[in-house]
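One protein chain is absent from this view; the other protein chains keep their places.
When the chains are written out, they are named A, B and C in that same order, and each has its own residue count from 1.
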Amino acid sequence: MPRFDLLVKNGVLAVPYHGEVRADLAVAGGRIAAIGEDLPAADAGEVVDASGKAVLPGAVDAHFHIGIYRDMALDAYEETRSSLVGGATTVLSYFRTGQHYLDRTGPYKEIFPEVLSAVEGRSFTDYGFHLAPMTVEQIGEIPALVADHGVTSFKYYMFYKGFDLAANSRDARAFTMGDEYDLGHLYLILEQLARTQADHPDLRLSLSLHCEQSELMRIFIDRVRRSGEPQNLRAYSEGRPPLTERLAIAEATTLAGHTGTSVNLLHLSSAEALAEAERARGAHGTDMRFEVTLHHLCLDHDVLDARGGLGGKVNPPIRTSRDNEYLWERVRDGLVSWVASDHACCMEEHKGDDLWPARPGFGGTALLYPVLISEGHHRRGVPLTRIAEVASANPAKAYNLWGRKGSLAVGFDADLTIVDLDREQEVSTGLLLSGQDHCPFDGVKVRGWPVVTVVGGRVAYRDGAVIGEPGGTYLRRS
Amino acid sequence: MPRFDLLVKNGVLAVPYHGEVRADLAVAGGRIAAIGEDLPAADAGEVVDASGKAVLPGAVDAHFHIGIYRDMALDAYEETRSSLVGGATTVLSYFRTGQHYLDRTGPYKEIFPEVLSAVEGRSFTDYGFHLAPMTVEQIGEIPALVADHGVTSFKYYMFYKGFDLAANSRDARAFTMGDEYDLGHLYLILEQLARTQADHPDLRLSLSLHCEQSELMRIFIDRVRRSGEPQNLRAYSEGRPPLTERLAIAEATTLAGHTGTSVNLLHLSSAEALAEAERARGAHGTDMRFEVTLHHLCLDHDVLDARGGLGGKVNPPIRTSRDNEYLWERVRDGLVSWVASDHACCMEEHKGDDLWPARPGFGGTALLYPVLISEGHHRRGVPLTRIAEVASANPAKAYNLWGRKGSLAVGFDADLTIVDLDREQEVSTGLLLSGQDHCPFDGVKVRGWPVVTVVGGRVAYRDGAVIGEPGGTYLRRS
Amino acid sequence: MPRFDLLVKNGVLAVPYHGEVRADLAVAGGRIAAIGEDLPAADAGEVVDASGKAVLPGAVDAHFHIGIYRDMALDAYEETRSSLVGGATTVLSYFRTGQHYLDRTGPYKEIFPEVLSAVEGRSFTDYGFHLAPMTVEQIGEIPALVADHGVTSFKYYMFYKGFDLAANSRDARAFTMGDEYDLGHLYLILEQLARTQADHPDLRLSLSLHCEQSELMRIFIDRVRRSGEPQNLRAYSEGRPPLTERLAIAEATTLAGHTGTSVNLLHLSSAEALAEAERARGAHGTDMRFEVTLHHLCLDHDVLDARGGLGGKVNPPIRTSRDNEYLWERVRDGLVSWVASDHACCMEEHKGDDLWPARPGFGGTALLYPVLISEGHHRRGVPLTRIAEVASANPAKAYNLWGRKGSLAVGFDADLTIVDLDREQEVSTGLLLSGQDHCPFDGVKVRGWPVVTVVGGRVAYRDGAVIGEPGGTYLRRS
Partner (left out) sequence: MPRFDLLVKNGVLAVPYHGEVRADLAVAGGRIAAIGEDLPAADAGEVVDASGKAVLPGAVDAHFHIGIYRDMALDAYEETRSSLVGGATTVLSYFRTGQHYLDRTGPYKEIFPEVLSAVEGRSFTDYGFHLAPMTVEQIGEIPALVADHGVTSFKYYMFYKGFDLAANSRDARAFTMGDEYDLGHLYLILEQLARTQADHPDLRLSLSLHCEQSELMRIFIDRVRRSGEPQNLRAYSEGRPPLTERLAIAEATTLAGHTGTSVNLLHLSSAEALAEAERARGAHGTDMRFEVTLHHLCLDHDVLDARGGLGGKVNPPIRTSRDNEYLWERVRDGLVSWVASDHACCMEEHKGDDLWPARPGFGGTALLYPVLISEGHHRRGVPLTRIAEVASANPAKAYNLWGRKGSLAVGFDADLTIVDLDREQEVSTGLLLSGQDHCPFDGVKVRGWPVVTVVGGRVAYRDGAVIGEPGGTYLRRS
């Protein structure tokens, strides 16, 4: 029997926090067993030639929504399949009770096993979950979720205080099916997390925050709806302007600073939001990390509106090219902790042609490395090593996966993707292997695509096609 | 006919921003006509000897509530009478629609004339009003209120989003009788004020803010009510802890910084609140001024609870002696812009012995200079000049009264008080000449009392007794 | 005998920190005895009509050099005469041992009485001295200078470490005739002042600093001298660029912050210097005040070079119009504590036509109020009250003269100037009544000139002419 199951030869490894290394990489038992120059092909059961290509640690797509709008098992299957196209080998999916997802409420001790069961055996990537406590009872379950299920990250949606997901109804309670959902509720979560953290000094327990402030949204949405202007993606951005992000950030960080809870500010969409986040980090003494998404890095509402359609409706809204550039700058200089897709498979029929009832969100996981490399590396000079940090190492560290995920190092899981940096393709829905029937990135020219994606030491994707059955496993993180 | 109506001889004048001046002060036509050494007694119709005494500009009690719990005319009469005892010669009263006050709602163009009419001829001091726009329609009235009525200051109550005044009911809408009352509403006010300000470059249009955050209060009040601990003033403070102030300040200043509107943060009660206010002033680029009250400077909930009773229930709650000392320090170093009484005549029967339904607030205007001098000057070395600044000059400047009120200067209204710095009395309800039948300051030994208070050039108070009829006039401030 | 010696009628008084007051002002016994409306002319021995004019407190020209280049008695006579033209009624002159002035060294207990004696009876204004300890022995004299002579302000020249006054010789020791003169010497002064301050809690003992760093000057002067470019005022500025100020400020404030000594940063000439000073004030916890001069506010080396001549050589050098505007902005917003002339009568023959040996400095005291009013008030909208603060009140407070000097208030010395705000004249040497035979401001159109200057209650200057003999007295400041 050969020493190694798999040998990736002749590639240039992008090793986070270290640099680019020209070396071979050998896999045994699903983990990286050796990195070296000229590892003998004879030692390996299978050899993949990465000559002229870059080898990156499999992306950890830290913001995902399995099953938000569709059957969870189907969604897990089709959407993690799409992840492989983008070089993502781990997804961390948000789940909550209330409308969408399973469309019901109750304690997580009953519901979460159902979620795990629905996804089990259906995911092409490894996967974990962030859970949102929508009721006071669920807040009480946090210690058990950490200890028993290895869930170490939670979520609070700041705009559900006054709106449903689409911002079409203000009956938030019907939507969340939960308890009074406001900053008081947020405070209870933060307090519970701080208490629980004290029992787990080696973990990072954190709360992820969707930062848009609903009371302000009320005013701006009302103004936009009454304005007589076209109800398009620009209108959507004006109805939820950056000020709503800034205010939500100020609120949440004041509370998190008080309790000392670690927080992740999700999908910061605008220059104003990132600047406020930076200011907050200086003012409060707690651990704060900042996420941006592919679409806020690359899409501009005016461009999308010119093309027409509401496929690009998402929360927070798509902003402007000025914001794109600012976000890239902060990816480069290190303020941004990670980049994720916020993938939510949403069919065109649920977008429709009326802005307000249209469902928010869309897929993007298939573009995670391609867009970072094309727009970040080739176009703006972001080094590959930094790209590996924001796509893989940083989220792995933030979410207690470091040691298994996030780097190319002996002992880590053999999750990696081999990228042809020069391969250029125009994005089209078909390429992405998602269940979604449209794509807001359609037509964008992208240079730099994964040609092989390896999950747990097994080649799971090659040259546009998935290989084999779903092999992903659930990631306990405690 | 003598040149001067009144001559104050031999006193030491505390002139704001200048210092103490040993000089006589002469009055003619209700204004200060001369300040000089040895002004001849023969030139004056009436001479008051201030030998060995301090002469201070009449206090501008910038936070007052005429008629909040009683008939407005009666309250105006009895409570401004009480102001004279404390050396206050101007009161600026908050008024709003909704429960209490006139117990109804409607446009200010209808209601405000009624208020003016009720108070006219009934006030011993000059008086003005801050108005709170509780409805969107009232926000629209701001330009007219500025131009037609000389109202240049407005108010927003941050905790009415979720509570009534006593924090006993969460049906805020029944209480405010207004429109949706949240940060969206606040934003509309700030925006309207910024627009209106542009038309009045010589005025300072400002929004005063009661900073307590109702969503957090919900959590802490609930916890306190369920705790089994005594429901006393300590409990009330724990139910509305300083964090609720900090969060409200963070919210309001983020919005005010965005619109560029001048704001006054009212009755900051705790070290945490003042520190947050200071931080906010550094972070946002707009004009912010900070108010503290007599009771937050001097009272401690543990002391009051030891004595028993709920007379000291007030919003924000009475804090601790640690907070007292911090507040005094910031009075001294200039962070605090002014000190006010937040006078609201509230009878003992409306306090009762049940914390939560008890009405908040109480009187204090009669103690404005006495407590500042006794506790500030004698005990903590705050110079008299600084006391005149925080009691008179600073609020006069903030509220567009400078030129008439706030100093001892030729041309200013002859509003002043002559203080016997060494007179010591224990506070008792009877001394204060208020309609209120109890006093949380009862029994406090105070050294330094007005012996004569002059309003508009007329001796209105002398040696514990009011002289003559109410002579105060309404202050248009534009 | 009339009650008042002098009555100034019908003017508008610019009262620092208060505002403009239309009132009469009466003088008795050399001090302001009354301010009032319609003070009776009959009560006064002499009446001056100020109708249509502004009355300002006599300027305190806080940076002056009596006798630096000429006989001290002559200089006192002619140059304080010039002060009256500019509305200055007090001058605070720097004196040191070493070259120029008395051209010798020794203890101040011997030399300072000679200085006082030389000036006595020769000054048209009141006067005081700042003294520079050039030797370790003189540092030891500080407590006695405070206690016995009422000297409360001292000086250190940061560039004498490596240059003489003209920056023509690097033999600084020959120039200072003192001990090793470096940051060690500065430290000894600061330490001595901090110790002495502890014995005088009611005084402000301070060190004034000339902030240019000689080691950097060495490099830049050398570069300029070897450059082949014209050796004009631009060259002089390039030889002592703003970086030399910034470095000197960083050095001095680090030390002053350590010892806790109050400092005055003199004649900050550039935007960079003021910005560094502001930063230093935020970083170190000690009292720092900032001075700018008339010439750094108004002159531009390119304009002067175009006209030719070296009359404008001064330390620090004249900068650019960009710096002018920045300095005015900081006068307006309050960063600048005061404006002074840095008056040093320097004859044209000592300027010559060779830049490096040319003596630095020139007169300006005659333009103190005229330039502030013309360029500050009329052209840039600086209120008259603020001008009275920077020309009079602020330096009076900084140098322990408040109570006597700095305002128009009962009990203060009757030092004032009556300004015709609309009088326009072109500056010419003759107008200024100085001994100096040229003027760098020549030809500048100035609107707003004193028509009467009163010193100690006596009209000392009227309509371009001095009246009577020198009547100024020495100001003990402890």
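We take it that contacts are C-beta pairs under 8 Å (C-beta built on N, C-alpha and C of every residue); 3 or more make two chains touch, one makes a residue touch a chain.
Here the structure is a predicted model, which means the values were calculated and not measured.
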{"item": "Shown chains touched by the chain that is not drawn here", "value": "A, C"}
{"item": "Contact partner of the left-out chain, one of C:Ala41, C:Ala250, C:Val303 or C:Leu421", "value": "C:Ala250"}
{"item": "Candidate in contact with the missing chain, chosen from A:Val15, A:Ala44 or A:Val339", "value": "A:Val15"}
{"item": "Contact partner of the left-out chain, one of C:Lys109, C:Arg173 or C:His258", "value": "C:His258"}
{"item": "Listed residues C:Gly45, C:Gly184, C:Gly334 or C:Gly468, member touching the removed chain", "value": "C:Gly184"}
{"item": "Residues belonging to chain C that touch the chain removed from view", "value": "180, 182-185, 187-188, 213, 215-219, 243, 246-247, 250-251, 254-255, 258, 279, 283"}
{"item": "In chain A, positions touching the absent partner", "value": "3, 15, 17-19, 21-23, 26, 28, 33-40, 402-403, 407, 409-411"}
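The rule is simple: only the chains that are shown with their structure count from here on.
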{"item": "Chains contacting each of chain A and chain B, listed by label", "value": "none"}
{"item": "CA centroid of chain A to CA centroid of chain C, Å", "value": "65"}
{"item": "Chain B-chain C separation of Cα centroids, rounded to whole Å", "value": "44"}
{"item": "Junction residues of chain B, two or more chains touched", "value": "none"}
